[in-house]
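The complex is shown incomplete by one protein chain, all other protein chains being positioned as in the whole.
A, B and C are the chain letters, set down in written order, and residue numbers restart from 1 in every chain.
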Amino acid sequence: MKIRVYYEDTDAAGIVYYANYLKFCERARSELFFSRGMLPQSEEGYFVVKHLEADYRAPAKLGDLLEVKSALIERKGASIVLEQRVLLEDESLFQMRIKLAYLHDGRPARIPPSIYSILEEG
Amino acid sequence: MKIRVYYEDTDAAGIVYYANYLKFCERARSELFFSRGMLPQSEEGYFVVKHLEADYRAPAKLGDLLEVKSALIERKGASIVLEQRVLLEDESLFQMRIKLAYLHDGRPARIPPSIYSILEEG
Amino acid sequence: MKIRVYYEDTDAAGIVYYANYLKFCERARSELFFSRGMLPQSEEGYFVVKHLEADYRAPAKLGDLLEVKSALIERKGASIVLEQRVLLEDESLFQMRIKLAYLHDGRPARIPPSIYSILEEG
Partner (left out) sequence: MKIRVYYEDTDAAGIVYYANYLKFCERARSELFFSRGMLPQSEEGYFVVKHLEADYRAPAKLGDLLEVKSALIERKGASIVLEQRVLLEDESLFQMRIKLAYLHDGRPARIPPSIYSILEEG
């Protein structure tokens, strides 16, 4: 997924504000559903973030056209781990592993097979 | 209400991003309710923004300690107009007039007297 | 310009937060430059927001694929007025008129013809 860096994403240090890489990654996760005419949250359940580990390697700047790549690297009954990277022309600027738990009515729930196939196709 | 300018509020031009003055003003409106242990939205209804006119006079910068002042300048049955200003040491940086309509279940509703008194006390 | 509504754009009222329509419009203004491999700010000068008037007609929601349309409606030596609209399938959700002044070293400056032609082509 391509993401342009606009003024709103930058800060007075002249680079993308550190929290905004998490926004970019969440857009990529949600777009998996939106592009299929679905919402990430349904009556069956929804994902919540439980844990993440992030590496900041080089800063993105105003006007950069970034790419976000996501891969499912761990799959359990009620949670998944994704690896997401933010790239600028093949250079990895940011990388994170994020653990998402699937909930239904606030309690852990099995991830439906239809959701898995969306996440695996990427 | 005092508001500090953090990195997240600024952009690569080195000043506060233009949309963020609207955030500062909304904080001041919501804080009227929060400071009384209330939420701005209740079973009785909630406000939605209908119109605003804003003047940008001078930019705020990282670390500035701003003040937001709000005044109720027009009062109708189901809507109000507020004037809100963002100041830095008595200099007005930003000023807007904002019209808010009161809704209940998506339809215009009379603003309860208890809400008016909160808005008037400021 | 197409803009998808992500979680970050929405708030606890379930709709797009009112300041974020200004972000969407600014993306469209900046994209005029980015799509040509340029930055909105150069050694010649940059635009600053002086005034805006906005109408909120209907709310955008999570997953909506919006379109932002911009038109140059007033043109002076050192400032312009744009009309920008945010649409969902031909329905206008948000509309604003925004006055931008062109500055060089913090002082009003004539807008270069090359910049005008970018703004007029849209």
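Note that in this section contacts are C-beta pairs under 8 Å (C-beta built on N, C-alpha and C of every residue); 3 or more make two chains touch, one makes a residue touch a chain.
Because the structure is predicted, anything quoted here is derived from the model rather than measured.
Shown as candidates are B:G63, B:G77 or B:P112; the residue that touches the absent chain is B:G63. Shown as candidates are B:K23, B:H51 or B:H104; the residue that touches the absent chain is B:K23. By the touch definition given at the top, chain B reaches the unshown chain through residues 4, 6-8, 23, 26-27, 30-31, 33-34, 39-40, 62-63, 65. The set of chain A residues touching the chain not shown comprises 13, 18-20, 22-23, 26, 41, 46, 48-56, 59. The chain not shown here touches chain C at positions 7-8, 10-15, 17, 19, 61-62.
Here, only the chains that are shown with their structure count from here on.
A rotation of 180° superposes the C-alpha trace of chain A on that of chain B, rounded to the nearest 5. Between chain A and chain C, two chains of identical sequence, the interface residue sets overlap for the most part, with shared numbers making up over half of the total. Chain B and chain C have Cα centroids lying 22 Å from one another. Rounded to whole angstrom units, the spacing between the C-alpha centres of chain A and chain B is 32.
Rounded to a whole number, the gap between the C-alpha centres of chain A and chain C is 27 angstrom.
Shared contact sites, meaning residues of chain C that touch two or more other chains, fall at 23, 26.
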